[in-house]
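To start, the structure itself, in structure tokens.
Missing here is one protein chain; the remaining ones are kept as they sit in the complex.
Per-chain numbering from 1; labels A, B and C assigned in written order.
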Amino acid sequence: MPSPRLCNATILSHTAAGRQYYRLVLKIPGTVSLPLPGQFVMLRVTDTIDPLLARPFGISSVLTRTSIEIFYRVVGRGTMLLSRTRPGRTLDMLGPLGRGFPMPEKGIQPILVTGGSGFPPLHLLAKALKKQKYRSVIFIGARDRSELPPAGILRSFKEQASALHITTEDGSAGKKGLITDLFAPYCSLPDRSVKAKIYACGPTPMLKSVSTVAAECSIPCFVSMEERMACGLGACMGCSVRRRAGGYLRVCKEGPVFEAEEIAW
Amino acid sequence: MPSPRLCNATILSHTAAGRQYYRLVLKIPGTVSLPLPGQFVMLRVTDTIDPLLARPFGISSVLTRTSIEIFYRVVGRGTMLLSRTRPGRTLDMLGPLGRGFPMPEKGIQPILVTGGSGFPPLHLLAKALKKQKYRSVIFIGARDRSELPPAGILRSFKEQASALHITTEDGSAGKKGLITDLFAPYCSLPDRSVKAKIYACGPTPMLKSVSTVAAECSIPCFVSMEERMACGLGACMGCSVRRRAGGYLRVCKEGPVFEAEEIAW
Amino acid sequence: MTGEKKKQPDLSVDCGGIKLKNPVLTASGTFGYGEEYAEFVDLNRLGGVIVKGISLNPLPGNPPPRIWETPSGMLNAIGLENPGVEVFLKERLPFLRTFDTAVIVNIFGYSPDEYVSVAERLDDAEGVSGIEVNISCPNVKAGGMVFGTDLQATSDLLGAVRKVTRLPLIAKLSPNVTDITRFGTAARDAGCDGLSLINTLLGMAIDVRTRKPRLANSTGGLSGPAIRPVAVRMVWQMAQSVSLPIIGMGGIVTAEDALEFILAGATAVAVGTANFVNPRATLEVLDGIEAFMTDQDIGSLRDLQGKVMSR
Partner (left out) sequence: MTGEKKKQPDLSVDCGGIKLKNPVLTASGTFGYGEEYAEFVDLNRLGGVIVKGISLNPLPGNPPPRIWETPSGMLNAIGLENPGVEVFLKERLPFLRTFDTAVIVNIFGYSPDEYVSVAERLDDAEGVSGIEVNISCPNVKAGGMVFGTDLQATSDLLGAVRKVTRLPLIAKLSPNVTDITRFGTAARDAGCDGLSLINTLLGMAIDVRTRKPRLANSTGGLSGPAIRPVAVRMVWQMAQSVSLPIIGMGGIVTAEDALEFILAGATAVAVGTANFVNPRATLEVLDGIEAFMTDQDIGSLRDLQGKVMSR
């Protein structure tokens, strides 16, 4: 029986995309649901049981009704083995999973903030926003040039955005400094709290400072979190993050996108 | 430091060879020793640790100074995963290992007997014998047509042999019957015991009956044995078979070729 | 006989008074409360669902990170996060009751009294087929593990739970002991109707760069294919010395894995970590067992149970 969230995805294209990233394009059956911005999929990276568990990846673009695009960086064994797979191979895929970014109300100004390898879900969001005629402001931060999204993605971000701001800590691209150096002043402009909404994805320390700024400026803020996962379905309770109100939230089920104030940073 | 028995072998060609067999041609560095007939190699079939251990395979041909040919049948997980590897990939290879077939003295008539997937080492032996002008008689047995060696190998056996006898249990190729139906009468011809030597490789029950015939006819007989292996180097004591004189013999070290009378059948 | 069409094999088993239409269950904590997998698995087809461990009061669980992958396995230190027995009965059980499958409730507590209270509460509930008492969770420091590795505590606890419920009672045993059969004997003597084994092996992994344990809890429970040989061995030992039905588990991914447990002496099997690797693992195991039996002309599971040969 065909499931809308389980399939064999076929590798259509798999290339080094520059700046440490790989671009993976997967063909999925028409029976599979298409991901909303912020949702993710679990991919098994080999056809052996090494590694045993699937790996979660965000979706950067929905290319056609039956093809999706993923960007990833090799950080360990799973992604290393994934990077060796070639077009034609199939990979077990579970998803789309989780809750994505809520679209803003009409008239709201979306502010997108990303750092490190957090850009894929925001790219899909930026495209959806542009399509619906929102004028997004996008902030991208990185330690250095090499950590920025690949050139093609940067160009695309530029096309989707009404303004794009880049910072690197060492000044090797964009402005020198931390992402919040630009982002914080922008958020403190008058009226932001009623007119804007923040969407962020990136390393946890960055999300934490983004959410601090958002709280100070009283701007609603949505963050996409990462945690190790086993099931991706809310069953194993493995991917929990601390909830401000006590207890835990499952990244795969209640998230990966949370209101920043829900999280105990 | 280059080792004469450890390398990364590159897949030059990997094809379905017909009759359930795959033909694998590996390029090995010039530093690696070439296998003698009856020796084997251990191949790791994936670059993950599933499966953990390497798998032993005989060598059917030495094609050039730096390329060897292997034939194998998919019987389990390891060979199934091996069958999915493509040209260009490298596989960890250990070998050549073990003790091969001793060449007969001049004037001796070699009798080669094989069944099932036991043909590869005998093919290498047949070629070596032909090169040294021996006139080999070759017996090949199988349950049915589909279990016979692939056509190319059969043709080659024919070229190496002064006579080639094929039996299948169901009569779907060659003579109907067991291999020993032809082989036993041949061995009982007068003078065999001083003029012939038997070389056999195949399933253990076949080796057992070959060795019984050999003993009855007093013909020296060498058999190539199979047992599960871990190290291939005589260190783990995992691949032992019972020795007639008591105790055990390691297939990887004292074998895989043994005098039939050494074995406690 | 030849030419006759092969019969549909009989997969039903009686597991200590719990009637199962087939031997394939889900291992506690790896299948949520059924709902999480209902989209991939027709729950009506399963022999039963063993739900995530339930305690008297809701529990938040351990801080993250809670899981870490290991060679052919994973470590977990979830800390038995659960909504408590009342919420379970009100919000989770009704869903499961709509399916034609056995519902086995895994329970635990920090004291014998807590176990007893949960069992009492379940005894009244409708739609509970049996209770699996987890005396072996390695991740709850105050409690479970101590019970499961101490014979006297095991006897006392199981005896106390036995008193308050008429439901079939299964003891879930820890593999982190020298001789698991002694715990099986204690469970039998305390009046249990069956045994579940194995729970996870206690393990640990360390991030060599940060020098921190991979789990916030430092140690955690090792599950998955890595532990299967240990689990098969323990089921085999148990089947030879204690005459209770056994639910075998530990690293089952395929039908062949499940059949190893059955041959070793298990009456039923539970699929655990494999659900994470493949959400349809339970059904593939079930279909595979049926195909194997049809293929080998085995009419009933009883013809396989404990039928491993001695060598």
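In this section, contacts are C-beta pairs under 8 Å (C-beta built on N, C-alpha and C of every residue); 3 or more make two chains touch, one makes a residue touch a chain.
Because the structure is a prediction, the values reported are computed rather than measured.
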Check your understanding: Out of B:67, B:172 or B:240, which is the one that touches the chain we can't see?
Key -> B:240
**Study point:** Hidden-chain contact residue, picked from the options C:24, C:46, C:226 or C:244
**Key:** C:226
**Study point:** Identified contact with the non-displayed chain, of C:22, C:55 or C:70
**Key:** C:70
Study note, to complete from the structure: Among B:53, B:74 or B:178, contact with the omitted chain is made only by B:53
Review point. Where does subunit C touch the missing chain, residue by residue?
Key: 70-73, 75, 149, 176-179, 201-206, 208, 210-213, 215-219, 222, 224-230, 232-233, 236, 251, 256, 259-260, 263-264, 292, 307-311
Point to revise | subunit B residues touching the omitted chain (full complex) | key: 3-6, 44, 49-54, 92, 94, 227-242, 246-248
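Throughout what follows, only the chains that are shown with their structure count from here on.
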Practice item. Determine the chain that sits nearest the middle of the structure, using the mean of its CA atoms as its centre. Key: C
Practice item. Averaging only over C-alpha atoms, locate the centres of subunit A and subunit B and give their separation in whole Å. Key: 55
Practice item. With chain centres taken as the means of their Cα atoms, state the distance from subunit B to subunit C in Å. Key: 46
Review point. Approximately how many whole Å separate the CA-defined centres of subunit A and subunit C?
Key: 36
Check your understanding: Do you know which subunit B residues sit against two or more other chains?
Key -> 49-50
Practice item. Indicate the residues of subunit C shared as contacts by at least two other chains. Key: 71-72
